[in-house]
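Missing here: one protein chain of the complex. Every other protein chain is in place.
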Amino acid sequence: MNNDSLRIRSLRLFENSPVAGPLLTMIAIYILFLVITPNFATWRTLSGIVTAVSISGIVTIGVTLLMISGEFDLSLAPMIAMSGYLFGSVSVGADSLITNTLASWGLPVAVGQGNVTLAILLGVGIPTLMGLVNGLILIWTNVPSFIVTLGTRQIYRGLVWIVAGAELLQVLDEPIVYEVFNGRFDLLNDFVKTWLIGEDSRDRVNFRMATVWLFGLVALYQILLVRTSFGNHLFAIGGNEGAARAQGVRSTRARVYAFMISGFLAGFAGIVQFSQFKSVRVAEQTGIELTAIAGAVVGGALLNGGYGSVWGALVGVLLISVLRSGVILMNFTLIPADNFPAVVGVTIIASVIFNNWLRNRSTS
Amino acid sequence: MKLNKKITLMIGLLVLAFAAVACEPQIVEVEKEVQVTVEVEKIVEVEKEVEVEKIVEVEKEVEVEVEKIVEVEKIVEVAVPVIVDDPNRTLDIIAVQHAECAWDSFWCTVQAGIQQGAQDNNVNVTILAPDSFDVDKTASLIEQAVAAQPDAIMLTVTDATVFKEPIQAALDLGIPVVAYNAGSGPIEDGIGYLTYLGQDEYAGGYLGGQRMAANGGSKGVCVNHVPGHTGVAKRCAGFEQAMTEAGIAYEELAINDDPSESATILGDYYAANPDVDLWITMGPNGAVPFYAFMNNEGLTKDDIVHGTFDNSPEITANIENGTTMFGIDQQPFLQGYGGVTSLALAARYGILPAGPVTATGPGFITADSLGDPAGADAPMKIIAVQHAECAWDAFWCVVQNGATTAAERMDIDLQILAPDSFDVDATASLIEQAVAAQPDAIMLTVTDAVVFKDAIESALNAGIPVVAYNAGAGPVEDGIAYSTYLGQDEYAGGYQGGQRLAALGGTKGVCVNHAPGHTGVAKRCAGFEQAMTEAGLDYEELVTNDDPAESATIIGDYYNANPDADIFITMGPGSAVPFYQFMDNEGLTKDDIVHGTFDLSPEISANIASGVTQFGIDQQPFLQGYGAVQALNLMVRHGVVPALPVTPTGPGFVTVDNLTVVQALAGEFR
Partner (left out) sequence: MEQVAEKIGNDLFKDEQVIVDMQNVTKRFGTVEALRGVDFQVRKGEVRALMGDNGAGKSTLIKVLTGVHTPTSGKIIFDGEEVQINAPADARALGIETCYQDLALIPLMSIWRNFFLGRELVTNIGPIKWLQRQEMAKQCQESLLDIGIHIRSAEEKVGKMSGGERQSIAIGRAIHFGAKLLILDEPTSALSVKETNKVLDYIRAAKERGLPVIFITHNVNHIYQVSDSYTIIRQGQSVGTYMKGELTQQDIADLITGAREK
């Protein structure tokens, strides 16, 4: 045990932590860009990279928990849209179908009179219920979650279409709650500006509150995942469901919870997004499910379950964000501005190959 | 207990399934978008192997070729409607649409346009729509509409394949049909309806680009949030063209559905390309992250110029505070209004829409145009200033008849001013008089853009909207910012004429030009050449002169040297007269060559009747007068602006099918 060489011990680090591989990759790429890319070594770029993942990062947390338990949820985009419409309408009392309907049900909201508490409750509550429905359909029908949520994705989009009155919702008010969820994080911005880069620098710092929420949620769910029996059971279900059941793990219940968490986080993402952009449409965030799966996989999660971490997923989405920013800032003539997604795609595959290589090396 | 749970679940599922069915339109649209995206992605993938810098060029070539094939293969005979006996009778029109006001406020605007169009044109309109988005139900509504045998039908072509049969049934009965809001025009849809009224996406990008480039710039970027969407690709292509013409660098930037990510992409791109100063976004979904990006970077209206498609409360606010130069509106009101108007003109006077697509947008919403329009019932006075009048020439009687007919129908006080004889300076002072009278709007013929410029600009500065008709070149070429010019689209005349002739088969097309150096005629030949090239035929321009005898010999000599020339287009009576002489000289008949011409004359009419000449292209003077009044009415009372700098009134094709109608209405409406 004490004779282990440094090499073996460092390999063991990779083995026991899914986050180590992607973290190493991200740091390497970040340093590479720092050296070779003009404009990369700025606070503007750093805050941009972090802010870019504020919505997809929150969603990725839930997707990662699901993937660890061997499940997928492809119905998150309409949940985000649903949350956006509910939160947006109710928070300021926008003159919309939602506000009018809720008011006619006797709920404490009216056109021009927003209700922030109700807005938040609906914004996270309804998507949580949508997640619950996904989970219940899954356990009662035994149809794979990929198919179930492919179906509910369309159904939910239809629901959003009805709830939204098929219209774009955009508000111009700025209640304080928007600042709380995703205002500018000026405490940090001013600190960086004053102490680190100087007032007269042309560099800009654009950290937002969404990043605080994102890091907070990542910490919370990482702890939930590795420090509670619920997290333990998610790993077991994804790793070998038969074995988990043989040991008395109530796999159906844990799964339904995971879908509810995933819905809750999609709802939270909808609130955060609306708080900055004050705008939502029926087809909001189409395709974010795949972005989130990509983030989780780049972050070391296994596509077929049983392995992964929330930290890793955060690193995964950040890694993609670093790459995107770096590639755009490089301003390659060979990669026109409308083609950088292809570079990101190549790198997703490359980094997963790298992760697998590291994992195999450390376990054999 | 368990049973109860399952029943509850079943009921829940049923409700959800019902909801899903109710929401079909959204889903269908999304699927279509996805398909398009996939196809385009494939093309791009294949092309990546090609040298990267050439990709853009290669793509364009591919697109052009594809378009050619499609258009050549799908030449559609546009049905000629039967004309109603009494032009003053109230017409019955049925509108069939795939959605309605109760669903979506967008459709309320369309329907308001339909109602207003009905009121202004003495028409009864019945609107039919299914309970929910349902292509088959809509098709059966079209069948019902046809069975009712109205004077005309307008409809939204959401599915060209399913609707083809019922629409064709209407056309076979001689019922005129136009499409509005949804459709691709008679050629792409492969159905011979008259025209499709919708936004011209390319023109939107192009005209927006011109506005933004007017004060210079170093680089323009088209921010595309739906890469692969063909309509949006056209917007970017138009913007690129405007940039290229202004000598400004151009690039397209792809963003995505995640606004946080997109704002960062914009920021990074700007950091890498700080010379970008002209930005155009493709709608609220592109504008939302764009404003976040501006906020992040601390950019203001002094740093960059921003324009966008569509409108939203946020965009309106930014237009008001000057951050955004304009929002481009597809003008749903005009889609409904224009549909009724073009059908009324077709049914009453046989006046056909000039192009397969009639642009209702781009309508530019700027800080100036954000005010409220006067409203449908507001009293309105228009002064028309023209360089000639009815007393001089029968042509002008038709123009004036169009204007007065429209003014009567729309309850507008119209006053027509003209000099005693052709006199540019006298006309200019008439314009000054008109401005001094402070009417609600002015329409005029721009015979001399230089001389009239000051007078027209004084009207514009006084807030009086101005349109040009019959003479002019459009606000861009004339260098005067009036709203639009209503006249013949010469290029489209040559192009569409060429397509009709090429469809009859041939080897080589010749444009017989008796007025070399005349820009209007040069455009006719250019359009004809384009049609020949697309059909894979040879093309040559043959210059003749004012001497008909000499010209007939020139054509004869040319024909002997080029016996494969078998398609001829002449530029009007000036070259048609020697052309018929040439045919006579060579003993040629309609079986040897095909011929089409611009304009009409008794000789041309006779040859159309005998089948020697396929068509005469009419610029439709009635529509110039009528359309000018209507455009001003829409601007003043409804806040709807003309979509294009040139609003084509022609080409209107006179063929053997509608020759008798045209001859019967000649002098009054044609």
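Lettered A and B in written order, each chain numbered from 1.
Everything that follows uses one rule, which is that a residue touches a chain if its C-beta (ideal position, glycine included) is under 8 Å from a C-beta of that chain, and two chains touch if they have at least 3 such contacts.
If you're wondering where the values come from, they're calculated on a predicted model, not measured in any experiment.
Engineer: Could you tell me which of the visible chains the hidden chain touches?
Structural biologist: Looking at the complete complex, the unshown chain comes into contact with A.
Engineer: Can you work out which residue in A:L66, A:V249, A:A292 or A:L319 touches the chain that's missing from view?
Structural biologist: Residue touching the chain left out of view: A:V249.
Engineer: Tell me which residue among A:Y85, A:F185, A:F235 or A:F340 touches the hidden chain in the full complex.
Structural biologist: Among A:Y85, A:F185, A:F235 or A:F340, only A:F235 touches the chain that is not shown.
Engineer: On subunit A, where is the contact patch with the chain that was removed from view?
Structural biologist: On the side of subunit A, residues 1, 15-16, 224, 227-230, 232-233, 235-236, 239-240, 242-249, 302, 306-307, 363 touch the unshown chain.
Rule of thumb we're sticking to: only the chains that are shown with their structure count from here on.
Engineer: Any idea how many Å lie between the Cα centroids of subunit A and subunit B?
Structural biologist: 45
Engineer: Along subunit A, where are the residues that touch subunit B in the complex?
Structural biologist: Residues 38-39, 42, 44-45, 48-49, 51-56, 77, 133, 136-137, 140, 152, 154-155, 157-159, 161-162, 165-168, 170-172, 204, 206, 210, 273, 276-279, 281-288, 291, 321, 324-325, 328-331, 333-334, 336-342.
Engineer: Which of the residues in subunit B come into contact with subunit A in the complex?
Structural biologist: Subunit B reaches subunit A through residues 6, 9, 12-13, 16-17, 19-23, 26-27, 30, 48, 52-53, 103-105, 221, 224, 227, 251-254, 256-261, 263-265, 267-269, 271-273, 284-285, 288-289, 292, 296-298, 312-314, 317.
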